[in-house]
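Note that one protein chain of the assembly has been removed; the remaining protein chains are unaltered in position.
Labels A and B are assigned to the chains in the order they are written; within every chain, residues are numbered from 1.
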Amino acid sequence: MAVAAIGKYEFEPADALEKFHGAQLLYIGWEDHLLFCAPFAFPFPPTMPFRAVVEEVLPGSFGYHPDFARIDWAQAEWFKSGQPWRPDFDKSLAENGLRHKDVIRFRTPGLRGIAGSCS
Amino acid sequence: MDMQVAKKKLGLKEKYQVMTRGLDWEPSYQKKEDIYPYASYEGIKIHDWDKWEDPFRLTMDAYWKYQAEKERKLYAIIDAYAQNNGHLNVTDARYINTVKLFLTGVSPLEYMAHRGFAHAGRAFPGAGPRVACLMQSLDEIRHAQTQIHALSNFNKHYNGLHDFRHMHDRVWYLSVPKSFFDDAVTAGPFEFMVAIGFSFEYVLTNLLFVPFVSGAAYNGDMGTMTFGFSAQSDEARHMTLGLEVIKFILEQDPDNLPIVQRWIDKWTWRGYRVLTLVAMMMDYMLPKRTMSWKEAWEVYFEENGGALFKDLARYGITMPRCAETIALEKDHLSHQAWGTFYNYGAAAAFHTWVPEKEEMDWLAAKYPQSFDKYYRPRLEFWREQAAKGNRFYNKTLPMLCQTCQIPMLFTEPGDPTKICYREVDYQGSKYHFCSDHCKEIFEHEPEKYVQSWLPVHQIYQGSCFPEGTDPSAEGFDPLAAVLQYYHLEFGRDNLDFEGSEDQKNFDLWRGQATKNG
């Protein structure tokens, strides 16, 4: 459907890739850990290795949680747009097929948040 | 009050005729469609504008008389409250944070409502709705002004209220109410009337004003109680206008039904999402509570709204489908919202805290299905960590919903352990949503919502730093720059209530008020 309007109604999207100074947006959520109230939004260069996201960025964002230090990354399950997905840690975001405004989540089996409450 | 009742020359019905239709005229040298260019493009068909009637039959002369009386009462109380340092009688200084949220989040919407009803009134070819919209437009600017006057008294003593208008256009969580109203005023006049006049005023504002304002009274804030109830006395008329609009449009042409139903579905959900802030005010921010958000929802939406939609069934209108989702959220909404502000307490223009033990027990009693299982462990963990000097401040920006602009904090309907993710591909780009309803709203008018000014994305684009900022300079601190852009003073307006300047001042002043120094 289209907007009911008195004339032509066409506008630029506010969040086109070229507005982010060479970065693209990536959203990352940690399943079963709602102490972090919502998934995070990050601006990353598409050339950034996936490993750098996990090892250099995520500790600053999720490290407050006592479960974070217990994560076994080899066991982590990943999802992209809700579908099972396997990242290659040594490839870049672009090489992993991640595009502007993609959303990924990870689940860490055995870790269910504060007192098992998914917090 | 001692009001003289003048001897009537005309009965109410005749006077209404004379003072509405009687003031209208048929244009002779301009075409009607040139005078009212916005009356038809939304697809709503009106055949006879004279079928419109205001059931209160209020006319401008009576309007001025009663509004003047309301203003006299209101300002007498506000003055007395200020003269008597009434702010020291509130239950505790945490309460004042509700007022901060109200002034920055709601009062600017009153002003936008003033503009919106002035525009809608001008656009309608009928004299009846034009007069009713004129009155409502004047009411709304009165609300903006009285709220600003009443709350300016708090600004003399407490932090975070100093630049509410500037903040409203910039601060991340205020983009939620702002974008809601901007969405409504950029729609056509009929959609605006259904959005604000019906869905917001009739279906939802009782939840904003009645339990919240009654709660203000219960917490000793006579100033807020007074402006709140004074505003609400106009709301009764607004609600009536909202209901009449719906009935009038539906009676005019059967083709109007699907359009109106879609607007009701959209705007009930949009308005409900904005009320997330109210849910959290009621359950977490009022030190003394009158009723829970869930109870208020049950009384004012499920019971009263249920009666309303049953009544409208004769026109073919049905209860908005989102009501089912909302019913599943009512045990969780306020807890998830407050947790979000606790996360981002460093970037809010008010203070946050973990509820005390007795407060948690109250929440557990009001929310037996959810509080102890999902939310108490989270809050207790935060409290323990804060006691150890490790208060949680989330420093990474959240993902936002493209439609309601709220962080993606809502959980799957029926599963409070999973964040609800929805997405759409549109013209080669991805868009994300907190719910099926926000997604459907986008899908119906994607051209509108691709323009959303999402605060998180704008920060990353570099649009939210003070003018002249060089983000490439050595040691650049983006969060500090964003707070400067918001006019939010770090360490004073934000962070935990415990240890805040507000807390210290309130204790000091209250001490002075109750004994000789």
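In the analysis below, contacts are C-beta pairs under 8 Å (C-beta built on N, C-alpha and C of every residue); 3 or more make two chains touch, one makes a residue touch a chain.
Methods note: contacts and distances are computed from a predicted model.
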Undepicted complex member, UniProt protein name, chosen from "Phosphate transport system permease protein PstA", "Phenol 2-monooxygenase P2 subunit", "Phosphoribosylformylglycinamidine synthase subunit PurL" or "ABC transporter substrate-binding protein": "Phenol 2-monooxygenase P2 subunit"
Visible chains in contact with the missing one: B
Omitted-chain contact residue, chosen from B:Tyr36, B:Tyr75, B:Tyr218 or B:Trp509: B:Tyr218
Among B:Leu12, B:Ala80 or B:Ala387, the residue in touch with the chain that has been omitted: B:Leu12
Residue in contact with the excluded chain [from B:Ser175, B:Ser199 or B:Gln232]: B:Gln232
Residue touching the undisplayed chain, where the options are B:Ile44, B:Leu58 or B:Ile264: B:Leu58
Touching residues (missing chain, whole complex) on chain B: 1, 3-5, 8, 11-13, 55-58, 62, 66, 69-70, 73, 206, 209-210, 213-215, 217-218, 225, 229, 232-237, 239-240, 243, 290, 303-304, 306-308, 310-311, 313-314
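Convention: only the chains that are shown with their structure count from here on.
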Centre-to-centre distance between chain B and chain A (centres being mean Cα positions), rounded to whole Å: 31
Residue ranges of chain B touching chain A (in the complex, touch as defined): 37-38, 41-43, 188, 191, 336, 339-340, 343-344, 373-375, 377-378, 381-382, 392, 394-400, 407-409, 411, 416-419, 421, 423, 427, 429-432, 443-445, 447-448, 450-454, 456-458, 460-462
Residues of chain A defined as touching chain B within the complex: 1-6, 9-16, 19-21, 23, 25, 27, 29, 31-32, 34-43, 60-61, 64, 81-82, 99-103, 105, 113-115, 117-119
